[in-house]
Every structure is written in structure tokens, then in C-alpha cells.
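Shown below is the structure under consideration.
Apart from one protein chain that is not included, each protein chain of the complex appears where it belongs.
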Amino acid sequence: MASITLENVSKDYGSGVVGVRDMNLTIEDGEFMIFLGPSGCGKSTTLRMIAGLEDISTGRLRIGERDVTRAAPRERNVAVVFQSYALYPHMSVRQNMEFGLKMRGMAPADRAARIEAAADILGLQPYLNRRPAALSGGQRQRVALGRAMVREPDVFLMDEPLSNLDAKLRAEMRLELIKLHRRLGRTTVFVTHDQVEAMTMGDRICIMRDGNLVQVGKPLEVYANPVDTFVAQFLASPQMNLVEARLNGNAGAIELTSDILSFTLPRFLHAAFAKALGRAVIFGLRPEDIHAEPRPGAVPFEASVVAIEALGMENIAILALDQSGKRELSARLGRDFSASIGDRLTFYADVARMHLFDAETTRAFPRGRME
Amino acid sequence: MASITLENVSKDYGSGVVGVRDMNLTIEDGEFMIFLGPSGCGKSTTLRMIAGLEDISTGRLRIGERDVTRAAPRERNVAVVFQSYALYPHMSVRQNMEFGLKMRGMAPADRAARIEAAADILGLQPYLNRRPAALSGGQRQRVALGRAMVREPDVFLMDEPLSNLDAKLRAEMRLELIKLHRRLGRTTVFVTHDQVEAMTMGDRICIMRDGNLVQVGKPLEVYANPVDTFVAQFLASPQMNLVEARLNGNAGAIELTSDILSFTLPRFLHAAFAKALGRAVIFGLRPEDIHAEPRPGAVPFEASVVAIEALGMENIAILALDQSGKRELSARLGRDFSASIGDRLTFYADVARMHLFDAETTRAFPRGRME
Amino acid sequence: MLRVLSHLGLCLACLIVLLPILWVLRTSLVPESLSYSTSILPAVTFENYASLFADNRFGTNYMNSIIVAAGSVILAMPLAAPTGYAFARFRTSGRAGRFAVLATQMLPPVALALPIFMLYRSLGLTNSLFGLTLVYTAINLPFLTWILMGFFEAVPRDLEGAAMTDGATAFGAFVRVVLPVAAPGIAAAAVLGFIISWNEFLFALILGGPRTATVPVALAALQTSNGVEISKVSAGVSLAILPLMLASRFIQKYLVQGLSFGSVK
Partner (left out) sequence: MLRVLSHLGLCLACLIVLLPILWVLRTSLVPESLSYSTSILPAVTFENYASLFADNRFGTNYMNSIIVAAGSVILAMPLAAPTGYAFARFRTSGRAGRFAVLATQMLPPVALALPIFMLYRSLGLTNSLFGLTLVYTAINLPFLTWILMGFFEAVPRDLEGAAMTDGATAFGAFVRVVLPVAAPGIAAAAVLGFIISWNEFLFALILGGPRTATVPVALAALQTSNGVEISKVSAGVSLAILPLMLASRFIQKYLVQGLSFGSVK
């Protein structure tokens, strides 16, 4: 009913500046869709085009069955939660929430009922008569959310709504938004550049780069099968380690060789990576797949510890593989790992979880479901 | 030589608004000190007072042996890296870096040499003749850093310098800043609200709240021994779980009881927590100390899975302990953990790593070194 | 010590700046015979003010000035506000470029004086407060537009986006959200427009008659022909400044409301 369909949607700012290029995407009714990407990738522009706050240069946009490509924002029945909150500073919290209802001609009694209900859910009752300037950042965030909620729109559009909150509040609001979405069940588009929000909040992630849609899928699927090195690196922190390598051998025994690490591919990966035989490839391994203790199937290698980022709950080690210290890998190790800077130790690469990319196109050789 | 000493430093904005209250702190020569805290806690104000950009209301500030409480910024030989970068927009990158040297009357040849050296280290050679507006966010960040470096100041003051970068660049710059600090060995004050930066970059962390200094110490020490519930919760994400409880028994066997979890304290903690006997306390356990599999010494308990935040490299589970779902714990589980929402499972609390706080004052009962 | 000295210096500078206006006030309160005396306040009388209203019909002049000054602001504002808003939102050619557009509307008034006089005579608008108000409206427009543009630029764009998704039209968002948020700026611009009209002399002289003379015309009349009536002039000038002072207080009222944009933490 309130699905969102983008058909070849582009945003052209003129004089060669393209904001969004030929985007095709369907967001299902009730889905929580994340737009993820670095700044300037077009994710906010796309959200603003869905809201009607930015013209669509070419292409079509449908919300539900209705073509809204040229419709005014007020005709789309969407609500936007802005990064800046954009609360009306001259109105009280109550008036802020009431504005949209008033504009739609709702009767005063119904307005009051909706506001009460939203204020209860969001814990805004004590602040209803205050001006936004008299609220804390977290409270303003709630008011912005409440203003969107009372409208009961078909679609929620949220443009980095948590980025002005500090880490603690952000984690709280993340959970609250998920619960709210479950309760209301409305189609939601959530723009962020934070990979934790992307991984944990959405039904699906849509990753963008330079105005192009790069990959869409469920968070764990995208994490397990990134389509290229950009997605592989963007969706995690610390990033996936990438090493230039070459695949040699035959269907019986495929050997991966690189300056730093060489090993025979596990058998179950032969089928997936056979077409990369003889080509220059990029070998990818996530930091959590490098271990300090031996495990079955893991390939041992020697490396010097360049730095340890001790996070308390875990340690991120930066490992240098050659003498120059140019080739570095990061490894996510347990909190009990300890070593001195400069120590040369043996580590274990769990190559069964490896990724493989074409060195030329940076596109992944799909490895199928992770074991 | 270039240590920084704050003696009873306060910032009073008048009419009852206090920015910083009676702060005492010595930052050693060559130390990398982190100021951490939520927004509005006074950390930036303190940095600006050290820079001389904000007047000190009362108290004394020394840099090295010199009292600079009333000295102008230019007399302090400090360099500031601003969150906004604050590059001079009408000057090229080279002129930006040259400005401070020129103001100090350095000869043109020496200036050029310094700029070359800094540009080499930071990879700014290709951009020396560009204006800041023609640079990307990451490049501007480097210019801001270079402008501070060439001056070879006694002290680097950095005010959330990485907060405008996206996650990938931020992780890179974090490592680069650490290396740079090792190479230059200058006293550095680094303001942040990001706990990862705080844990990994600094020699020591200074945690502030509402204008007060709450705790100073090495990152892992603070992590292991937070002085109160605020520090316990602020320094990690997800936060430490806190549960109201009561300690009963005698020196032979101390029992902790709460609505949800009751157990006998491990012997080695008796000495530390004996003085809490019979009092209302808050029991704290970090999410990484709750496990899905049994381990020696861990206390089993039943809980329902309310939500799972699947981050790819790990899973954060939100667990409800009673039926109402009001009492929630978060647990940091391995990436292989899988369960359905609503499942009632047994989890294991590693109580040997517990923390204990006074319910009234929220101050910790110190547990000494973590085993 | 340096602090005390520099404050003393600043106070002295303030006094120097204010001295002329204070001396005018003093002269207006002193009997005419003592106007040129050098003592600070030899005697106090309100006779100069009384005579100004009784003998010189200053009350009419004052009312005329209020009507044309307020009227021109009331007419100009509904035009200047949307124009300034459009300039602020569609930032074609930058701030200085937009100023250039307005600058071309700022012709030498004296060049307009005769054409407007002839036009007005044929339209029967001379010797009419409405006609004078219209001229002042035209003079005010580019200035008010420029001032308002600055205030509208300070209004975050997201506020309009919020209003428009909340159900307002683009114009509705302007009227219901942007205008109230920019209220302090509109008040400041209104005061500027009022001052420009209040002070204008040339058109008031050319287009007016005895019935429609404004304060500046009346002040000029006191200074010509039969010598200068310095006491009355001083009283008139003191009264001429009064609305500017009142307008300032009017603006303060908006400030007290403490309307900061404050929508981001």
C-alpha cells in the first residue's frame, strides 16, 4: 500500500554535477530501509526527492500506487525527521506536533488525543508547553520524532536523525526507533553514514556511492557477500583487509599467492572462485577472521605488532607483514590478547571466510552463503 | 618542559552558568591526553582556556614552567586543530601553513623547508597551491594538521578533529595521529566524545561531566575501574549493565541478591566489597561478560531474547529478565550466536568481573586490579 | 589599571558622541533668551514645546510624519518580505550580486523628483499624504528587501521542508514558519524603513503643501526666512528623535521573547 518505487530516478544539478544517477529501487510496504554511504554519495538527496523537497530530474517515483514524481511534499503524506530536527522555534512542543494536524484540518479534540498518545510513548508529557530552545538535544530529537508520528504518515523519512546525539543517547534511540517501527509498522527510510545503525536497524541496506546504488540487501547478507571492495570496506570498522594476489593452479588444487600470504584454497571454495584462475585478484579477509590462536583450517603467518588499539572489550592489533611496515593488516583479537609493540608473532588467517575481488573492476567473485 | 598544569581552573559565564568547575590536572610533557565527555561537559571550554581563546575566570594555568593564565594565545606556543578545521579560505594550502611561521618572523627558506617536510609526511604535496574550498573533507583535515605541525608548537590542542570525517577516514586518521604523536613526541590534548578514540589514542583519559573532572587515568585502568556509574556507562558501547541489588552475609560468604540475579560473591572479591555489606548497591556487569555458553565461575540465569543487533562481526543481544520486559541487559555475544526473538535461554554471567557501586552516591567500591 | 583607564576613555568618547544631541535637548528646555548661554541648565521651561504646537501647528506635522512613515512601511513590507525571501532562497549570483540588482533601483531621488511631481499633479496626488506615502514606499523597497534578505538567510531551510511535508504550501511555509521566525529581523527592517521615511525632506517639500507638511519640512521652515528660532528647532529635533527611541524599545520587546533558531542542539 505504501511501498516506495523509484524508477530510473536521477538528480542532475546541471553543469555536469549529478547528485543521483538512474536509481531503481523498491521499498516494500512496512519495510525499514537504510540508505548508507559516505558524505556526498546522494543518500540524502534521494531521501529529499522522496519527500518532494528536491525536484526529480528524470525518472518516476511512486508511493503506493500513486505516481508522485511531480507532487508537492504536502500531497505525499510523508513525514521527515531532519538531522537538524527543524523544530519550529516559535512554537511550543505541543504546537510543533499540532502544526501538521492543523494543516490537514483535523478537529481540535482529535489533535489533542494524538498528541497525548505520542507524548506518552516518547515521554514528552512534561515538556509539552516548552519551546524547543528550552530542551536538551535528546528531547528535541524526541519532539522531532513525535511531530512525525502524530501525523500517522504513510512513510517516515529520517535523515541521519541520530547524528547530533552523543554515543549513549544514540544507542538508546537506536533501540527505541526499532521498537517504534515494530509498533507502527510504517514504511521507513533511514539515511545514515554509521555502519552500526545500518547493520542493526534496517530490514535492508541500500549502499550508495557517488550517486550510484551499489548494493541492496539484508544487512548480514551484504556483510557476508559485499559486491565490491567499496562495500567490503565501508560496512565494517575496522575495515576488511585487502591484499593484491593471484590465483594459480587447476580445478584440483587452487593456490593463492601474494607478497605476504600464500595458501591452498579450501576445497569448498573451488567452485566459486574457479573463474578467477590465473587472474590478478584482491584477497579480502575481515579483521575478526585473523586469530592469535591456531584453529582448524586457519593458515599461520608471521607478523610484527605495529600497534594495539585496546578497546577494553577487545583489542584491535595492527600487524605489519614485511619489514618496511607498508603492508598492514588489522586483526580483531580477544580482550585477553597482549603483546608488546614490535613483537613478531604467529597469527592464523581463517581463509575459509575469505573474500575474492577482481583486481581490475574491484567486483567480488560471489562466494555464496558463508559457511 | 611543556607539561600543562591546571590549578583550580574555573570558567564562570556569569549568572550562574558554570562551564568548568575548579579543575586540577597535570598533563605531562609529551603525553597524549584525551578529554572525554558528553556535549556541554566543559571539555572544549577547557581546551580553549589552555589555548587562550577563552578567559580563565579563576585559577592558574601553567605551560611548562611559565604561568600563562593571562597570556595571549600567541604567547603560549600552542597549536589548535579545530573541529571545523578553520582553514583560511582566502589562502592556498601553502599559505595556510606558512601563516603561523610568517607571523613568528621565520625566514622564507626555513618556512619552505618546514612546509615541504610536513607536506611530505601528510601527503599534501599535490595540493599545496589549492584553496581549501577545492579540497575534500579528509584533505582539509590534513591541512589543518599540517598547519599545526609546521609551527612545531610545545602543545597540540585538538578539538574533536575527526568528528567531521566518515567512519573509514576517521579510523585511518586515528592511526595516523597516533603515529604522528609518536614521531613528534609533543604534549597533546585531544577532545572527543567518541569512546573508541578515547580508548585507543591517549596515554590517559580525563573524563568530564557538567564542568567537573570525574576521573583521570590510563584508558584500560579507567575501563577496568570506573569511579562511578557515569564513567562505567559512558566509556563503552553498549553500556555496562546496572542492576539494583543488596549485599548480605558475613566475611565468610557474601551473597548478592537482586530481583533478577542472586549469587555468592567469588572469594577474591570479599575483601574489596566487604564494606558494602548490608547496603543498597548497584551491581554492574559489562555486556562482554555475559556469555551464551557455560564457563568456569559464571553464574547461569534465564532470560528472553528481546532483540538481536547483528553487527556481522558480533551480535549484541538485548535480554529481558522478567516478564514485563522492563529489566533489560545487553550481552555482547560471538558472531555465531543465533536465536529467535522471544526465545528463553540460559546465559552465563561472569561475576568475577563484576563492578559494585553505592546506590546512593553512584560511586564505585574499588575492586582493585582486574584478574 | 589599564582597564580602568581604557573604560574612562570609552566613556569620554561616548560623551563626545552624545554631546550634540544632549545639547539640543538642553536648549529645547531652556527659555529662548538663554539659548546661547554657556551654563548647562540655567532654567527649565516647556514653553518652547507649547509654542511649537500652538503657533506652528507642529501637531499636524507630527501626525503627518507618523502617517507617511508608518504607512510606507506598512505598504512596503508585504512586497519587501517575499522579495527578500526569494532573494535569500534562490541564491542566484551570490549576496553581492543580488545587492547589485537592488542598487540599480536606488536612483538619485532628485532625478525622480520632477517626473513624480508632474505625474502626481496630473493624478491629483500632490498635497496628499497618500501620494507621499507611495513615494516613500518605493524608496524603502530596495533597502528593506536587502535587510530582510539577510534575516531570511539565517532561517534554516529545513524549517520550510518540515512545514511543507507537514502539509503547508510553499507560501504557507513562508507565512506560518519563516515570517514568525524572522520576526525580530522584520521589526528591525521596519524601524529602518520608518527612519528613512521619517527623515526624508526633498519629496516632502516638493509634493507637500501646508496641510501635508511633515516634521523635516516644519524643521526647515523654522530655520529660514525670519531667522532661526533655535529654541523651537531644538524642541522639534528632540521630538523628531522620539519615535526612533520608541522604535528601538519596540524591537527590544521582540528580543526579550528570546527567539533563537535553536533547532539543533
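We just call them A, B and C in the order they show up, numbering each chain from 1.
Quick note on the criterion: a contact is a pair of C-beta atoms (placed from the backbone, for glycine too) under 8 Å apart; a residue touches a chain by one contact, two chains touch by 3 or more.
None of the values given here were measured: they were computed from a predicted structure.
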item	value
For the chain not depicted, the shown chains it touches	B, C
Omitted-chain contact residue, chosen from C:L34, C:I74 or C:A220	C:A220
Omitted-chain contact residue, chosen from C:I16, C:V44 or C:M245	C:M245
Hidden partner chain, touching residue among B:G59, B:P73, B:G249 or B:P266	B:P73
Chain C, residues in touch with the chain not shown (by the definition above)	20-21, 93-97, 99-101, 103-104, 106-111, 113-115, 150, 184-185, 187-188, 191-192, 195, 198-199, 201-202, 215-217, 219-220, 223, 228, 233, 236-237, 240-241, 244-245, 247-249, 251-252, 254-255
Touch list for chain B against the chain that is not drawn	48, 51-53, 72-74, 76, 78-80, 82-90, 99-100, 103-104, 132-133, 136-137, 140, 147, 151, 164
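As a convention for this text, only the chains that are shown with their structure count from here on.
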item	value
Approximate Å spacing (C-alpha centroids) for the pair chain A, chain B	25
Inter-chain centre distance, chain A versus chain C - centres from mean C-alpha coordinates, in Å	55
Multi-partner residues of chain A (at least 2 other chains)	137
Contacts with 2+ other chains: residues of chain C	265
